[in-house]
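Now for chain A:
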Amino acid sequence: MKLDSKIPSGPLAKKWDKHKFELKLVNPANKRKYTIIVVGTGLAGASSAASLAEMGYNVINLCINDSARRAHSIAAQGGINAAKNYPNDGDSVWRLFYDTIKGGDYRSREANVYRLAQVSNNIIDQAVAQGVPFAREYGGLLAHRSFGGAQVSRTFYARGQTGQQLLLGAYSAQMRQVKLGKIKLYTRVEMLDLIKIDGRARGVVTRNLVTGELKSFTGDAVILATGGYGNAFYLSTNAVNSNASAAWRAHRRGALFSNPCMVQIHPTCIPVSGDHQSKLTLMSESLRNDGRVWVPKKKGDKRPANEIPESERDYYLENKYPSFGNLVPRDIASRNAKEVCDEGRGVGASGLAVYLDFEDAIKRLGKDVVTEKYGNLFEMYERITDENPYKQPMRIFPAIHYSMGGVWVDYNLQSTIPGLFVLGEANFSDHGANRLGASALMQGLADGYFVIPYTIGGFLAKVGASAINTDAPEVKDVEKEAKDRIERILNIKGNKTVHEIHKELGLILWNYVGMSRNKKGLEKAIQEIPKVREEFWKNVKVTGSGAELNKSLEEALRLADFLELGELIARDALMREESCGGHFRTEHITEEGEAKRDDNNFTFVSAWEYKGENQEPEMHKENLEFEFVELTQRSYK
Partner candidate 1 sequence: MMPFLKAATSSVGKKFFMALTGLFWIMFLFIHLLGNLSLYSGHKDSFNAYSDFLTHGTHGVVYVLEFIMVAGLLIHVISAVAVFISAQKARPIQYAMSKNLGGPSRKTISASTMIYTGSLMFIFIIVHLIHFKFGDYYSTVLDGRVIRDMYATVLIGFQSPFYTWFYVIIMALIGFHLRHGFWSAFQSLGLNHPRYNGLIAFVGVLIAITLSLGFLMLPLVLHLTGGPA
Partner candidate 2 sequence: MSENMNLKLKIWRQKNAGDKGRFVEYDMENVSPDESFLEMMDELNEKLTHDNLEPVEFDSDCREGICGTCGLVVNGEAHGPLRATTMCQVHMREFKGMTKLTVEPWRTKAFPVLKDLVVDRGALDKIQQAGGYISINTGNAPDAHAIQVPKEASDLAMDAAACIGCGACVAACPNASASLFTAAKISQFALLPQGGPERKRRAAQMVTQMDIEGFGDCSNLGECEAACPKEISISNIARMKREFVGAMLG
């Protein structure tokens, strides 16, 4: 299979404009003849559904939650980047582009990332016009801050709720179109499969999560905006309903899946407190601006933090990375935490945590300043752990947070299945091997507001409008497959719950395909995961029926897909014999123990093709060409 990324020719800064001009247009009067199915109501889903409906298309919008306002986009606290250069500090579209490419460890497409930086400014304009209450200065203009180690101040924020507020902005636009009848919104509905007719994506089969009814929707194009796959690991900062089934089902129907091993691990999460743990809670990275990370020098030192004298503490980030100290990028901070815990120097009951200490910050800045900056985070921490961070250091540990990998898409955000477009975290396109802080929101909204409205028009104008009857045999076949799958799961009546099996998968992934990976471990994972999959299909236990609200069944269906995806993550990680961004192979490190890329052999995007159940997938490569930036090794010493 030849992968055509459809990157326009010409100078980087002109590519998008040129491409927009070259795309065919759908006549305004004809737009109402097309139906577009948007799966997902997060930032990418809501913004695309609203924008396309405003243009005149008929939109069918599917939402897994009870309301379109709940998607996990809401959890992003920190902010959203834009190259506004309002502070006059040297920012530019080029710099945002460059930072994102470099931050992604040179494993993303120049053209996509440049476009992302270009439209970043429009997102802020759009959000402000929608009434998103961004923080402001006394002069009435927007406030901004430097975030995630950026050298310029380009992050806009709405208190600690930036993701929530941006989603509510998109949601409000979406609700307006629902009222106008241009969006038909279905809540508590989950996509179970993709309907392909004559090679084109023409619809989806869904399950009504309240009644269990299977229903198909058909249209001229399908957009997946269904988020990432972090929950394959069982414990992650993702919402409990976040899943990869829509993307995985599309993959099984022929959409290639890219860079699955590129998963981001966030260093400042609240550690696991016991077996009951259902998900992990992230605390803003900004904590590392003032908190100092340390562990005891001695192994197994179980004394309370305040009884460990200064001379017996190891401020390992400050010692190892004198110039960046506690502010090293996410992947490095995470990996180092794991290392010290592996050495037996972890703290807390489980030994799987490191201290993040604010004692010095409180001495230096005063308690009031610390409260003003981090008060809400301290409160949240105390609520969860019952420990007061003003009095004893916080305990933190890394957790799975974001998936850079996803469905392969071209410059038009179209997958390898014609008519199937994939937006936001669900695609692989913009973050390479590592995502920078405050750029997930940016990408979701860029895709939905400013990219897909153009590129989908180019596709639709070419193929023309045509309707598919939901009684068509191709539709009924897919429906039947979905129905059979549900019945199969319900009939197993085994001995293990969905959570128990999911935990097993999560443990394998975390141990062997987590923060640091090696050949032996990855091979073990590739051996073990099919066993868990087999166990699932033989021994899972789901009570209740398929004709009612049944969350165990929903989770079982999702887990079945995670069990396949998990193996692909491991395979991709095994294939990539280098360390880059979130993917760290212990065999590929510099003399100082840092990630070592292999640009000669791995400057490509992997794109896996599904070959059937229990068959080895086939990998295709999209070579990345860097015309405009020079590849350098990241160094934070």
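Of note:
We adopt the following convention: a contact is a pair of C-beta atoms (placed from the backbone, for glycine too) under 8 Å apart; a residue touches a chain by one contact, two chains touch by 3 or more; residues count from 1.
If you want to know what made the cut, all candidates are chains of the complex that A comes from, given by their letters.
The shown structure was predicted, so the numbers you read here are calculated from the model rather than taken from an experiment.
Every option in 1 or 2 belongs to this complex, yet chain A touches just one of them, candidate 2. Residues of chain A touching candidate 2 in their complex: 47, 50-51, 54, 65-72, 74-75, 84, 86, 122, 124-142, 158-159, 161, 164-165, 168, 171-173, 175-176, 178-179, 187, 210, 237, 239-241, 273-274, 276-279, 281-282, 349, 380, 383-386, 449-450, 453, 495, 497, 499-500, 541-544, 548-552.
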